[in-house]
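Coming up: chain A.
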Amino acid sequence: MMGERMDSFIHYASLFLFAAGSFFVITGALGLLRFPDFYTRMHASGVTDTLGADLILWGMILQADGDWLLIAKLLIIMLFLMFTSPVSTHSIAHAAWVGGLNPLLGKDLKHSDIAPDRDETKSAPEAQSADGQHEGGTE
Partner candidate 1 sequence: MIMYVAATIAVIVAIVIALARAILGPSLYDRVLAGNAVGTKTILLLGLMGFLTGRPEFLDIALLYALMNFIATIAILKFFGYRTMSPQMRDISSRLRNGHNDGGADG
Partner candidate 2 sequence: MDFFAQLPALPVVVPFVAAPLALLMPPGRMPWLWATLVSWVSFGLSLLLLEQVWINGPITYAMGGWAAPLGIIYYIDLANALVLSLVTGIAAVVFPYAYNSVRDEINHSQTPGFYTALLLCLAGLTGVTMTGDAFNVFVFLEVSSLATYTLVAMGAGRDRRALTAAFNYLVMGTIGATFFVIGIGLLYQATGTLNMLDLHERLAGQDNRLVKAAFAFIITGLGLKLAMLPLHLWLPPAYTYAPSAITAFLAATATKVAVYIMLRFLFTVFGFDFPFLRVALDFFLVLGIAGMFIASLAAVFQDDVKMLLAYSSVAQIGYMLLGISLGTVDGVAASLIHVVNHAFIKAALFMAVGIVVLRLGSHQLRAFQGLATRMPWTSWGIVVAGLSLVGVPATVGFVSKYALLSAVFAKGGTMEIIAGFLILASSLLAVVYMMRIIKVMLEPVPTEGPFARNIAAPPLMMRLMLWIMVGANIYFGLQAQPVIAIAQKAAATLLGVDSGEAF
């Protein structure tokens, strides 16, 4: 009796987790398509990477029928994703930033004025001022 109720609870819980996970996966993908520039899309893909994937993986864990081997593997995958996906995102963002791709900033989504001052030895003062502006903008 108790076990049966438990089973159906697990069933509905995993159903919910799958539904929510699917929703977030779709959301992330849609964001990837809809958002205006690279940096904003990055956030959208983060939705899938974190919540969507995790929810679906949790759903699978509930569905694993107590097979701890499966659960362990799913947890390992989840952990691995948790370690690597932010690093991947950060790496791409960093590469874009260093590569001189300027983000759209502010409500009106203007391209920022942050100078891609890669040649900082020559234009150190300018870089300083640019950075100053940029800092001011955040407050």
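Keep in mind how these were chosen: all candidates are chains of the complex that A comes from, given by their letters.
Assorted remarks:
In the analysis below, a residue touches a chain if its C-beta (ideal position, glycine included) is under 8 Å from a C-beta of that chain, and two chains touch if they have at least 3 such contacts; residues count from 1.
The structure presented is a predicted model; accordingly, all values stated were derived computationally and were not measured.
As listed, 1 or 2 are all part of this complex, and the one touching chain A is 1.
Partner candidate 1 is touched in their complex by these residues of chain A: 14-15, 18-19, 21-23, 25-26, 28-30, 32-33, 38, 41-42, 45, 48-49, 52-53, 56-57, 59-60, 63-64, 67, 70, 73-74, 76-77, 80-81, 84-85, 87-89, 91-92, 94-99, 101, 114, 116-120, 124, 127-128, 130-131.
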